[in-house]
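Sharing a structure, written as structure tokens. Questions coming.
What follows is an incomplete set of chains from the complex, kept in their original frame.
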Amino acid sequence: MSNLSNLLLPAVLFFALGVIARLIKSDLKFPPDLAKVLSIYLLMAIGLHGGYELAKADLVIAMNSIMWALILGFTLPIIGYLALVMTRKVNPLDAAAISAHYGSVSAGTFLTAIAYLDNVGVTYETYPLIMLAVMESPAIVVGLILAAKARHSIAAREKAPISGGGADLTTTAVAADSPGGKFTDLLREAFTNGSVVVLIGSMVIGAISTPSGMQQLFPFIDEIFMGVLCLFLFDMGMVAARRIGDFRQVGWLLALFGIVMPLFGGVIGAYVGHSILGFSVGGATLVAVLGASASYIAVPPAMRLAIPEANPSFYLTLSLGITFPFNVIVGIPIYHSLVQAMAAAG
Amino acid sequence: MIKLYPEKLLSIITNDSMQERLECMFKKYDISGFTILQATGEGSSGMESAMSGFDGNILVKVIVTESQLQILLESVERKLQKGYHLTVFVSDVEVITPEKFKNRSK
């Protein structure tokens, strides 16, 4: 019951308003840079807050969270890749690019989940915030490796098998060089992407700043936070709706992937958050959201550079046009209920 | 009458994530300068709306000599073969300061 109230959350309603504005073909346009500025603000605010709290956190749990964030970030895209290749609807390079999005995370979805939990009065740990920062990048690396493997096997198929069959990781990594530039460059880019820098940087600043300095920041990062989130989701609703139309283009099987994959990731995340990391219902819900959400900010440009052969329409439509709205509107209450059920079951 | 000298104007339209790569290309071949404009558009790889601010196109303009043009085009060609989406076109222009568009002196 409380879960239904998600639909009456201002943030979610503004997202819906954005979608509707596009559907009725309103001429409403947000300046292209607005979403970028708002997301910098949101990451900064949540990072400062989290860092401030994390200064008093338990290092063992923090380390454990980071480890499991890495495990999720490395595993989910591989599972997604295998599932996509099995559908036979996309070529392996598209599959690699798409699945990288699902191993990474969406800060917008995470923040909506926080607004949701705040609204229903459920508390949560701060550790999932570190996991958010940690999970941005690893999936990009997995995407690169899968792509290199795919290119290798395509080349092998075309040129007739060379000597031994199994492309070991080393040759794979070397093969990854060709399109996107040096592999190390791509690695550096994965780990220095803008969102990660703002989020981790703000967390560190929140942790080491003088308390009086932080005190002066709180009105900025607390009081207007929810309003800015609404504006951001309003904008993203319009952006997402532009992609919803491409739904037919990607085909119903792929579209289905855009709903099943987050559900699957949500279940895994809920399990990790609740049973492995032992978080409260709120905290485990956030981990579920991390598992479920797909990146639409950090990963797409990385994939354009690293897997140029993949079709951007596919991954943008899936992550932005299908998974993002699904998670924001119906996913979050589902993951919450799921964790509640797990908690009830013991 | 002001004398005009012929040069080539190379224009490249692509996703803005390619900006750094293109700048590296210009540096590598000692191009004396370049200009970049923000753009949006639609093409074979779908729409680049820039609406989200996370995804837009750039239009890159470089004025070069005929011989530099060939070198750049070869480099562009290699990028196209790797799968990058680049919309490329060349036009004839005339300039008043031809020395400006020679290779960067070192």
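The chains carry the letters A and B, assigned in the order they are written, with residues numbered from 1 in each.
As a convention for this text, a contact is a pair of C-beta atoms (placed from the backbone, for glycine too) under 8 Å apart; a residue touches a chain by one contact, two chains touch by 3 or more.
Note that the structure is predicted; figures quoted are calculated from it, not measured.
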item	value
Copies present in the complete complex, per labelled chain	A x3, B x3
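Quick note on the criterion: only the chains that are shown with their structure count from here on.
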item	value
Centroid distance [mean C-alpha coordinates] between subunit B and subunit A, Å	33
Touching residues (chain side subunit B, partner subunit A) in the complex	15-18, 21, 40, 45-47, 49-56, 82-85
Subunit A residues touching subunit B - in the complex, by the definition given at the top	29-37, 178-179, 181, 235-236, 238-239, 242, 246, 296-297, 300-302, 304-305, 307-309, 311-313, 316, 320
